[in-house]
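The complex appears here minus one protein chain, its other protein chains still in place.
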Amino acid sequence: MTTFPELHLLRERAPLVQCLTNTVVQQITANVLLAVGAAPAMVAHPVEAPEFARVADGVLVNLGTISDATADAMRAAVAAAGETETPWVLDPVAVGGLSVRTRLAHELVEGRPSAIRGNASEILALAGAGSGGRGVDATDAVETVLDSARALAERTGAVVAVSGPSDAIVSLGRVSQVTGGHPVMQQVIGTGCSLGAVTAAALGAVRFGVEVHSDHDAVLAAHALLSAAGTLAAETTVRPGSFSVAWMDALHELTPERVGELVTVEEHA
Amino acid sequence: MTTFPELHLLRERAPLVQCLTNTVVQQITANVLLAVGAAPAMVAHPVEAPEFARVADGVLVNLGTISDATADAMRAAVAAAGETETPWVLDPVAVGGLSVRTRLAHELVEGRPSAIRGNASEILALAGAGSGGRGVDATDAVETVLDSARALAERTGAVVAVSGPSDAIVSLGRVSQVTGGHPVMQQVIGTGCSLGAVTAAALGAVRFGVEVHSDHDAVLAAHALLSAAGTLAAETTVRPGSFSVAWMDALHELTPERVGELVTVEEHA
Partner (left out) sequence: MTTFPELHLLRERAPLVQCLTNTVVQQITANVLLAVGAAPAMVAHPVEAPEFARVADGVLVNLGTISDATADAMRAAVAAAGETETPWVLDPVAVGGLSVRTRLAHELVEGRPSAIRGNASEILALAGAGSGGRGVDATDAVETVLDSARALAERTGAVVAVSGPSDAIVSLGRVSQVTGGHPVMQQVIGTGCSLGAVTAAALGAVRFGVEVHSDHDAVLAAHALLSAAGTLAAETTVRPGSFSVAWMDALHELTPERVGELVTVEEHA
């Protein structure tokens, strides 16, 4: 059974996470961060975004509902995060099928994100191997995307996380597969986008870690936590309204040990 | 008892609905669409909005929190929807009392929406017969607005839906009245705005229907579904927090047959 020391660090350090994220999921994202012990802040003005990125422990850049102003804020926040070596996560929502965000994602990825999280079609598109999905739905099987994820990890230096029935966490020389959760999570908006935010929180929590695989393990722990909460909540209800409530409660209650009992992690070289 | 074959189509076809909607209700709107079996996408950048409208099955244009940029996105999406003959729904939130959205609504309605959904005062204002309401509250009785709805349907070709204690669905030569739900729905933000989104989903589901009344029946089915979920949820709780959760669960669980048992539909020529 996997233990997740990163989740202890997450609770202890209460990382401050700046979320440059889409307006659809801001509320649930903030609540998820609070439930897991992190502190959310949504500061997206182009002038203020880099000011905040310099003091944040982690930054999430989610392209779901970009405007010209928020795109500028993202560019500035990514540049600031680079200067302060603050970990940041790119969530390339719906990249591939839409022009503005696709160009923006390719530009931002040059800023060397610590992690990239998306569904299979988004990772394929960002790796240059696919045409993207219809919104936040994955239309490519997770398995077929592993090669693209590896190529993307190699090119960018990021840990690449591919969400699907199982989540694959891919970095140089390592693939971890997390299995857990419940399909009803697909019917609650923001479970995936919140995962990007918790990934940024976990990276912030291990920020000064010295282990070789600190970042990979942090991304893995974030995925395990949200997945385990899904497994646990689904024991009570699989209807989306009440599941959403139970999932938030579970995120708050879960200990790192319990997470290890609720999900399966397989490691591949 | 009315059966709703359109609701079977909605589940089977899982229409992709682009929501150009207000930021207050984006989360609940997305969750409602997922609960009823549709797929939401909020793409509101002026360049991307028409790109997405061309691949969506239905488009919602809700004027609740317009900015200059989202107004441009709406214009572009409506033009694109016209080119691809994608059904789109206009929800003229608070039109009548506020200058920018009132001008915008009058402009957009020339783009021939498949349906227009609003409360009585909004429909009156859009028909040129009233001065609008105070936000999303109706201040005119549904009954007095039927003539205006008929005139608006005639002028625009749209199915016009007037929300109130009973909902009236008005098209050329036909008025259907849906009775159900519970007054607590007025105390949960977004139940009305979500109805606009589900209306777009239902129109997308019957998009290639050949029945004379396909669009009217789709709009009717959407209203019946959300109303039936309200009736069902209110059997458990009428407090707004827990009702909101129960309503989402009900939307997910309801079969088309059960919808017919929970609401009353009256037809008028």
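Note that the chains take the letters A and B in the order they are written out, and that residue 1 is the start of every chain.
The criterion applied here is as follows: a residue touches a chain if its C-beta (ideal position, glycine included) is under 8 Å from a C-beta of that chain, and two chains touch if they have at least 3 such contacts.
The structure displayed is predicted, hence computed values, not measured ones.
Here the missing chain is touched by one residue of B:Arg54, B:Arg239 or B:His268, and it is B:Arg239.
Within the full complex, the residue among B:Asn22, B:Asn119, B:Ser214 or B:Thr231 touching the omitted chain is B:Asn22. One of A:Leu7, A:Ala35, A:Ala71 or A:Ala221 touches the chain omitted from the figure, and that residue is A:Ala35.
Mapped onto chain B, contacts with the missing chain fall at residues 22-25, 27-28, 64-68, 94, 97-101, 134-137, 186-190, 237, 239-242, 244-245. Summarising the interface, chain A meets the missing chain with residues 16, 23, 26-27, 30-31, 34-35, 39-45, 47-48, 51-52, 55, 69, 244-249, 251-253.
Rule of thumb we're sticking to: only the chains that are shown with their structure count from here on.
Copies chain A and chain B of the same sequence differ in orientation by 120 degrees, per CA superposition (steps of 5).
Rounded to a whole number, the gap between the C-alpha centres of chain A and chain B is 33 angstrom.
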